[in-house]
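The complex is shown incomplete by one protein chain, all other protein chains being positioned as in the whole.
The letters A and B name the chains in turn, as written, and every chain counts its residues from 1.
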Amino acid sequence: MNATAVETLVPILGSITEVREETHDVRTLRLDLADSEEAESFTWRAGQFVMVSVFGAGESALTITNPPAQKGFIEVTFRQMGTVTSALRRLSEGEPVGLRGPYGNSFPVEEWRGRDIAFVGGGIGMAAVHAPLWDVLGNREAYGEITVMAGAKTVADLVYRNEAGRLRDIPGVRVIQVVDPGGEEPGWDGEVGLIPQVFERMGLSGRDTTVVVCGPPVMLGFMLQATTRMGTPPSQVITTLENRMKCGVGYCGHCNVGEFMVCRDGPVVSGEVISQLPNEF
Amino acid sequence: MSKVAPAGSGYQTAGEWAPRIVAFTCNWCSYSGADMAGTARLTYPANVRIVRMLCSGRMDPLFALKAFEEGADGVLVSGCHPGDCHYVQGNLYARRRLEIFADLMELLGLDPRRLHFAWVSASEGVKWSELIGRVTRSVLEAGPNGEWLSAPTAEFSSAKLPEPGPPPRTAPTRDANAATTSHLRQLARRLLEEGEVSRVIGYAEGAQSDQMVPAFVETPEDAERLVWNERCYANLANYAVHRSGGATALIAKTCDAKSIAGLLRENQLRRDEVVVVGVSCSGIWHGDRLAAKCYGCDEDVSPLADWTVGPDGTARGSIPAAGRDTSPDPRDAALEALSSLPPDERLAFWQGEFDRCIRCYACRAVCPMCYCDTCITDKHRPQWISAPQSGPGNTSWNVVRAMHLAGRCSDCDECARVCPSGIRLDLINRSLAQGIKRKYGTMVSADPAVKTALTTYRPDDAGRFV
Partner (left out) sequence: MEQAGWILDEEQWKAWAGSLPASGCRVIAPARGPRGEAAFTKTDDADQIARGYPGKTQMSPKEFLFPRSETLFEFRLAGNTVTLVRPPRSDNKQVLIGLRPCDAAGLRRLDEVFLQDPADEAYEHRRNQTVVIVEACTEATPSCFCTAVGGSPGGTEGADLHVTRLGGSGRILLRAITQTGSELASAASASWARATEADFAEAGDQAEAVSSSIRRQPLPARTPELLEGSFEAPEWEVVASACIGCGICTYACPSCSCFDIADTGGAACGSRCRSWDSCAFGEFTKHASGHNPRPKQSARYRQRLMHKFAYFPSQHAGQLMCVGCGRCIDLCPAGIDIHQAVLALAGAARAAHRGADEGVPV
């Protein structure tokens, strides 16, 4: 738990120091804490999230998208959905936000050492795979082959599209971009199809690959089926749950899936655990 | 209280209170009228903020509430003269709806000097400037609108409302109940056996004897669970909607059948989806107290009934019993007691009532006529009804609930029965219904083909618009 928060449900203050447009409705923000001591002691692990406040609009749970090695600031990538995310989108550089966290568990990046890893993100789901991806790449030699598959409805909806070049320059990293049929543009050299199908066609070794996959619930379902067919053990399929939540710390009662509290026991969860949860996510 | 600027002194003196008035005007007539006043350099007090709408028919009572909540001291709604509406009849609907809204605000004790309605055409710059002068004076007289959000200090509580008089009828005998029950079971079994319906929704004994619980009977054998007695409080109409797979037989008291009529009228239910089993009902009783709604109920068995079931047997169609004793509705006496209070005491009374609201939304959930997919109170872009369970949000919630039901409420009083805080929702509904009847001559009809009062108009409706 972050020791600097005065009170659990009262945010600490920060501000937007950089705004990057990802797509027409997705933005990345760099957030810096107002207090330098707080910034110093603010540490997190890949996969954790923060509650971001826009004062007057409310709070939203957003995954921290930059790797923990980047001390002193955090980044979040959000899609404009409703009240809070719309208000967040209206803010520009210099404007204040509130932050609580970091909350939740994290990706077991240490356990993946020596293995091949596939990072698969559908739409805004890319936000959730971003921190563990860069965390792993920060320690490149400890891991095997890295595959990054980014999917979206259309080319224009691909989140972190500009990062593909930088990723491809790293040895042993493969980047595949996928758009839904009909979502391609003239000159599109990526894949066209549904992520689970494209993924299954890639000829990855199911047994040696850890699959990190985040995206809409329907896509997750098909990915679980695909990885089962590929022989990936459920414990090596890792995803994140995204249930509505208000407090982030286990009081408010909104986010549970059976006994599993997404805010505390999650959001990161393996296919093995998911298969034991009631279907309420 | 802050110092009040004397009328005619220029209003906006530093340090003194100046009334804040929000004017909702239609785009086509009144806004142009205001504009005309400006171009003609007619002077009028500068206390008015104009909110332009396309038509006065767009005026939602929520807008006025929000204005008051945010600190307005007065609200004015202005549209085209009858007959001049850009959209032909928007202002005529508005006239009825806002008339009833003004009635409600009066019941709740809002000072009538704060709420104004007018017709101003595009050429009536002079009328506009005079109107604003008049409205401003009226709001000045009323003073700052502090009380709208003030904490309740009610002298008068619902405990002081007059007690209902002796009931005009007695509770049905055990034998009569047993006979009705047995006829109901027979009919239910038959309807299920013959495949005329795939379920019967009625009442069964619960674990506690003081209340019968809804029963969903799908097999002929299961019909044995059904019961009828004077403790069958619930209105079951709600349960008939959104069912697939065959028709539903619904056991209905006369008041419940009015809700069925409402659901048919508003296309929430198709006539072939429901078989109405009217029960001959002598009122529902809580111990030896007859429910208020039953005192004046002179209709036994709804005209909508496909079957009539009573102690004497079962018949096809609607067979009303003859010669029913009624006596004046006790809610009317309570309303009279309230209306004899000065407005500020009435306001304190209702604020005391609304202050207890815990926003459980049982009133909404139980109401057959509350069927919106997403209730306005759950919408938060913008957040019309503030979320905290206190003050302004509670008042807005209760006003909005009442307004959405105005002219549609079928008088089953379920909201008042289930409200855990005992808020007198029944008085609010009753008062609106009585106002509508007085002004427009119609009560909500048991006939689905008859339109409700606020979905129609007459060109010559009276009202507060000047």
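By definition in this document, a residue touches a chain if its C-beta (ideal position, glycine included) is under 8 Å from a C-beta of that chain, and two chains touch if they have at least 3 such contacts.
Worth saying up front: this structure is predicted, and the values here are computed from it rather than measured.
Visitor: Based on the whole assembly, the unshown chain contacts which displayed chains?
Guide: A, B
Visitor: Would you mind spotting which of A:Gly58, A:Gly151, A:Pro196 or A:Gly215 touches the chain that isn't drawn?
Guide: Reading the full complex, the residue touching the unseen chain is A:Gly58.
Visitor: Could you tell me which of A:Thr23, A:Gln48, A:Thr85 or A:Thr239 touches the chain that is not displayed?
Guide: A:Thr85
Visitor: Which listed residue (B:Ala46, B:Val88 or B:Ile358) would be found touching the missing chain in the intact complex?
Guide: B:Ile358
Visitor: List the chain B residues touching the unshown chain?
Guide: With respect to the unshown chain, the touching residues of chain B are 157-159, 206-209, 211-214, 216, 234, 238-239, 356, 358-362, 364-366, 374, 378, 380, 383, 386-390, 414, 417-418, 420-422.
Visitor: Go through chain A and note every residue touching the omitted chain.
Guide: Touch set of chain A with respect to the missing chain: 1, 7-11, 13, 15, 53, 55-59, 81-82, 85, 94-96, 98, 216-217, 242-244, 246-247, 249-254, 256-259, 278, 280-281.
In this section, only the chains that are shown with their structure count from here on.
Visitor: Using the touch definition up top, name the residues of chain A that touch chain B in the complex.
Guide: 82-83, 86
Visitor: Taking the touch rule as given, give the residues of chain B at its contact with chain A in the complex, in rising order.
Guide: Against chain A, chain B makes touches at 380-381, 383.
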